[in-house]
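A single protein chain has been omitted; all remaining protein chains appear in their positions.
Naming follows writing order (A, B and C), and every chain is counted from residue 1.
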Amino acid sequence: MEQLQRIGVSLEGTLLEQFDKLIERQGYTNRSEAIRDLIRNRLTDEKLADPNTRAIAAVLMVYDHHQSRLAQRLIELQHDHHLHTISSMHVHIDHHNCLEVVLLQGSVGEITRLGDRIVSLKGVKLGKVNLVATD
Amino acid sequence: MEQLQRIGVSLEGTLLEQFDKLIERQGYTNRSEAIRDLIRNRLTDEKLADPNTRAIAAVLMVYDHHQSRLAQRLIELQHDHHLHTISSMHVHIDHHNCLEVVLLQGSVGEITRLGDRIVSLKGVKLGKVNLVATD
Amino acid sequence: MEQLQRIGVSLEGTLLEQFDKLIERQGYTNRSEAIRDLIRNRLTDEKLADPNTRAIAAVLMVYDHHQSRLAQRLIELQHDHHLHTISSMHVHIDHHNCLEVVLLQGSVGEITRLGDRIVSLKGVKLGKVNLVATD
Partner (left out) sequence: MEQLQRIGVSLEGTLLEQFDKLIERQGYTNRSEAIRDLIRNRLTDEKLADPNTRAIAAVLMVYDHHQSRLAQRLIELQHDHHLHTISSMHVHIDHHNCLEVVLLQGSVGEITRLGDRIVSLKGVKLGKVNLVATD
């Protein structure tokens, strides 16, 4: 674990009070942890704006598993890009629909393109590509 | 001006260093100001999730001013909802296109619906509704 | 498979050309599929604005697995809410960091709150809660 440093932050009393209520609702047990999370999220957004940043993409998609050939195409696409695919998880939603999460690793540029190709496959009804910077 | 309170925040040295670099690039002159802004943005996002929160919407739209009747419909729509419309600003982009910003005031629910109606008018090419909580 | 209906859409030639280029880059093989995806995403955004909509949340988080007790707290939290947790997937990023994806099922309101509690746990460095409507 890296050593923690301590800084002082001054802010208006009412702002502090509202923040304390919010983080209590969210389940934080201390204020420093909540502020560190705000800072980390701001930094990761900044990094993700650069296509060369190393990142992991979680591709979420809902698809109809009766759609012939889609499951096959998904597997082929993951294998064609085996350097980028880490793993995937599949859940059954109802008689027709599955949700699949595919994790991709690479540069922001590469995995965004690959994620776009996955959610564009015929039969994918809903798709989202979510990135987390790992640099 | 409300009285400022001072709190201590502990965080990892490398996180602090990255944050200091980011806020210097953004032009902040002190760290407390940058952290206050992160906190305020988090709180306003939380408030905007409640349709009853009082807010201001900035409706941005690009439209073709040759489109007959659109300018007229826009003005009528603003007048029908005069309790909600604050003001608007218009700029010329090129021979065909104008950008207009309309500010609406009311509950999140009301101004989102009205903003949606504005950006759905025939002739509006691009539209976005952006909210800021004022509570 | 549900029966498809056919509708006509009129749009400017240059808009159509730009759209065709975009969807080719994304890997779509036909235009109807691409337009259906735009429509479905718009509808799901609309549904997610209602806290009562049934949905699945994919909670992404990066955490330090050396952080004592976090793995334990994560498992406890998932079990306390066993009605909401579907499954989770874990990957190793580097010596310190893990990425975990936890899938939660329930109403938008419930799973947003539970997702917030998970990403607020001490030791979680980065967290995002992503929703997909399943209604």
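Some notes on this structure:
Everything below uses one rule, namely that a contact is a pair of C-beta atoms (placed from the backbone, for glycine too) under 8 Å apart; a residue touches a chain by one contact, two chains touch by 3 or more.
These numbers come from a predicted model, not from an experiment.
The chain we do not see here touches B, C in the full complex. In the complete assembly, the contact with the undisplayed chain comes from B:44, out of B:10, B:44 or B:107. Residues of subunit C that touch the chain left out of the display are 2-16, 18-19, 22, 31-32, 35-36, 38-40, 42-43, 46.
Residues of subunit B that touch the chain left out of view are 1, 23, 25-30, 33-34, 37, 40-41, 44, 56, 58, 60, 62, 64, 66-67, 86-89, 91, 93-94, 97, 99, 101, 103, 116-117, 119-122, 124-128, 130, 132-134.
The rule is short, and it goes like this: only the chains that are shown with their structure count from here on.
Simply put, subunit A must spin 180° to overlay its Cα atoms on subunit C, rounded in steps of 5.
Computed from the mean C-alpha positions, the centre of subunit A lies at a distance of 8 Å from the centre of subunit C.
Contact of a single residue of subunit C with at least two other chains is seen at no position.
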